[in-house]
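First, the structure itself, so that you have it in front of you.
As you look at this complex, bear in mind that one protein chain is not there, while each of the others sits in place.
Going in written order, the chains are labelled A and B, and every chain counts its residues from 1.
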Amino acid sequence: MAKDKLMDFDKALELYEPVLGFEVHVELNTETKMFSAAANPANSANHDAEPNTLVAPVDMGLPGALPVVNETAVRYSISLGLALGCSIAPSSRFARKNYFYPDLGKNYQISQYDEPIAFEGSVEIELSDGEIVTVPIERAHMEEDAGKLTHVGGSTGRIQGAEYSLVDYNRAGVPLVEIVTKPIFGAEHRAPEIAKAYVATIRDIVIALGISEARMERGNLRCDANVSLRPRGQEKLGTRTETKNVNSMRSVERAVRYEIQRQAAILAAGGTIIQETRHWHEDTGTTSPGRPKSDADDYRYFPEPDLLPVAPSLELIEQLRAALPEPPAARRRRLKGDWGFTDLEFQDVANGGLLAEVEATIAAGASPAAARKWWTGELTRIANSQGREPAELATPSDVAALQGLVEAGTLTDKLARQVLEGVIAGEGTPQEVVDARGLAVVSDDGALIAAIDEALAAQPDVLEKIRDGKVQAAGAVIGAVMKAMKGQADAARVRELILERAGSADA
Amino acid sequence: MTDLTKLSAAALAEKLTAGEVSSVEATRAHLDRIAAVDADVHAFLHVNGQALDVAADIDRRRAAREELGPLAGVPLAIKDVLVTTDMPSTSGSKILEGYMSPYDATVVARSRAAGLVPLGKTNMDEFAMGSSTEHSAYGPTRNPWDLSRIPGGSGGGSAAAVAAFEAPLALGSDTGGSIRQPAHVTGTVGIKPTYGGVSRYGAIALASSLDQVGPVTRTVLDAGLLHDVIGGHDPHDSTSLAHDWPSFAAAAREGATGDVLKGLKVGVIRELPDSGFQSGVSASFRAALAAMEAQGAEIVEISAPHFEYGVAAYYLILPAEASSNLAKFDSVRFGLRVDVPGGTVEDVMAATRDAGFGDEVKRRVILGTYALSAGYYDAYYGSAQKVRTLIQRDFADAFSQVDVIATPSAPTTAFKLGEKIDDPLQMYLNDVTTIPANLAGVPGISIPSGLAAEDGLPVGIQFLAPAHEDARLYRVGAALETLLVDSWGGPLLDRAPALGANGGAR
Partner (left out) sequence: MRHLGVLARIQLSDEEVGRLTGQLDAIVDNIAKVSEVATPEVPATSHPIPLENVFRSDVAGDQLTPAQVLQNAPDSADGRFRVTAILGEEQ
């Protein structure tokens, strides 16, 4: 396929106004599925189940099977709707969205169509400079996830060119809430940043509600990004593309930027944008065309006759409203105060989408400064180099445990980084990595003194220099000792011991 | 010894309880009967090879003085629309040939728990689409009264099985008359319960908002006994009613005393004039009404102005829901797969569905797809759902004036096999009397009212009651049944020609 022509981003913004829209799918972490009592793989207790082991008759569309709505999923959906500032429909209902696809056991998806459970809301998102942008929400509706396809054969593992595909229905029927924004105007050059901040905010909200694991790399949170451009001064909206399943915050940002540059280049060359879905490619940082919208997209929605309307009582709605966690903006203000960070330090955490991780790391026992340092420092650096999210690499409790080992003197900063590598490589908890790799600081003074004596033997004039007040001369010996100990020594302790040696010789 | 197959389920159950007959004996008698006549009738798609083992187990439990239900040990035929773990479930379609369900339909599970002995799976129009059982992929069932005629549909197999004494009881499903119309043409009893009164879990869905499972029997009491077993709330079916149902067997016994007819207001629909029915059908209907009137019932003319739109609404709602319900038959997880060399999965699905579905199924799936497609929804499906509201209002008005509504169960007696198969519209109009109950969710019963003078074939009378008032149908049905059977000097089926080994197959 030919490479897309891209226009310089600033130039694109000069000529065109981007209009954004997002559809975010949130997998709820209920015990069981949306319409069946099979265990829910989006609950971390079940996430590595073998294929087709979490399947009830209705999930694979067995003849005669019938759906029954999960009450907890409804409550979660209402809570999420309320957290998005939505109105909750006094009565909403399910509908069938009919289309044939092998991952869809019944060949229709049970979703909500004309009567979603939540509608008309807004969320405030905070940009890196602290500016607040309000994103208007059109609706949030309940639906079920589809199964998973694995494409086998061909060169790419992608759908194109595969010889055959394998279907696993574990994910079929996982409860989803789909959050749909209204068109977002006025994003301008911040469009990519708004995209990222919006997804980060949704993630913060569902984590605070405790209704989703929100692990984007596992597909618990998936974003479809709609982008259209219109020439400056034009009222009519341009044709939009929908980039599907962008599964990290960083990718959402990149995908929006890419689409703006791509569409601008086409429009400037007098071309037209095709209304289509597009796929995001993490490896190349590009999008490619998926399915064009066509009249084959006739989903023949109709009210789901196997299910009854959901009509939550006012009492239930108010009870769930009262139990809502604080809104993200208020939470940020509170955390900033609690943690005592400077504006810059706090934005560093917030912009990295790491508020939840830092908060959990502090809760697990680390100091705010240490938690911030790990997440925005080493973990972010490694994540960026691997094209992943920091949260995918380690858990907050791992990070807190690692910091605990540093503070106990078991690890130096340098050793701690090695231990972190082990944790990321899946070798276990920090303590397990320390034990397995034998990485702890040598705290046995005897071993250190032996190494010091050996170093001093090679540099006999050093003690003399120290005694003459040239304490910095110790550096050469420290370096030699650290080298001999393969870094597993506490340099400060080595220094102390050398100075003692100089002192005692004097005595 | 009495012919065990001629006994009603209630009578057989009494003998089983009294220890006069074993379930193995009763089951063997029915298996023998099937062996003797089913080559002609073709009521069964599958006969249960384990039936005698199940029966022996019931006998053993009875001998061990285990507490057993009133129907324990009685054989039961199961419409193939209901999924079963121990027998194939095909819904009369090639696309499900050999399909084995990993779970039992709730009604089947309840029947097993009550000690009923599954005899086999009965024939039906493919996916319950039809009024004649000619649309079965496995060949038609024949009417025991005249093997050249249809046994009704879609549950022709269940009705023919009980009419031919191959089973005392059968399970059916009724989406637009598929229990009641076969009862009408075979001289048997069939009940469509209130929508939600019996679980649909494990009934291979045709039209979810219309389908209802119910009993197919030779007497009203037998139907009540079976209804008591299969009915009641099922958490696996969201549309199942959490209603406190009375015993329907008790209602039937109460009705048999006849007192219920005194002062009973029976509505007759003005918009269904006698001219719309075969003369013998309306004559039988009028005679039955006269018999009830003689016992103190009052016949009241009521108006149901929207019933005439019922068939049209039904033939929009049913295909629409069916087109979606039948989408699961796609060759991926179960059922037929037609290989398309070099083809994509889309090609395989389309070729499989072309080969696996019969004409009537394709017709209705295409029709339903059309009725739901963009731009047509409001005119078709949406409007049909409004007609449903109007028909419900007609029923509400009627039931403010009368206790039950009576109609002939169907416009004609059994027609000849092949007579209407090429004229789907004619076939559809056959359901004019039965459809309103499905659209409105109210219960309906068909019991034999006699034979049509012109052809000597059975005719049924249908009673309809308000939702939740199924017991009223058992009372009224049993009362009229008692009157008529007395007047005939025995059950109508005694007049059916003998079949097979017991009297010369045709």
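Definition applied: contacts are C-beta pairs under 8 Å (C-beta built on N, C-alpha and C of every residue); 3 or more make two chains touch, one makes a residue touch a chain.
Computed from a predicted structure; not experimentally measured.
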(request) Sort through B:F44, B:W245 or B:Y380 and give me the one touching the missing partner chain. (result) B:Y380
(message) For the chain left out of this view, which of B:G69, B:G276 or B:P424 touches it?
(response) B:P424
(request) Determine which one of B:W245, B:F277, B:F334 or B:F399 touches the chain that has been left out. (result) B:F334
(request) Identify the residue among B:T257, B:T389 or B:S487 that touches the chain left out of the display. (result) B:T389
(message) In the complete complex, the non-displayed chain touches which residues of subunit B?
(response) 99-100, 102-103, 194-196, 209-210, 235, 238-239, 241, 306, 309, 311-313, 315-316, 323, 327, 330-337, 340, 343-351, 353-354, 357, 362-363, 365-367, 369-370, 373, 379-380, 382-390, 392, 424-425, 428, 438-442, 467
(message) Could you pull out which residues of subunit A are in touch with the chain that's been left out?
(response) 1, 30-32, 36-39, 50-57, 60, 68-74, 91, 93, 100, 102, 107, 149-151, 159-169, 295-296, 298, 300, 303, 305, 307-312
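Here, only the chains that are shown with their structure count from here on.
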(request) Over in the complex, which subunit A residues touch subunit B? Could you list them? (result) 57, 60-69, 96, 98, 100, 102, 105-108, 165, 167, 295, 298, 300-302, 305-308
(message) Residue numbers of subunit B touching subunit A in their complex, please.
(response) 82-83, 89, 91, 96, 99, 101-103, 105, 200-205, 207-209, 235-239, 320-321, 323-324, 327-328, 330, 332-334, 345-346, 349, 369, 372-374, 377, 381
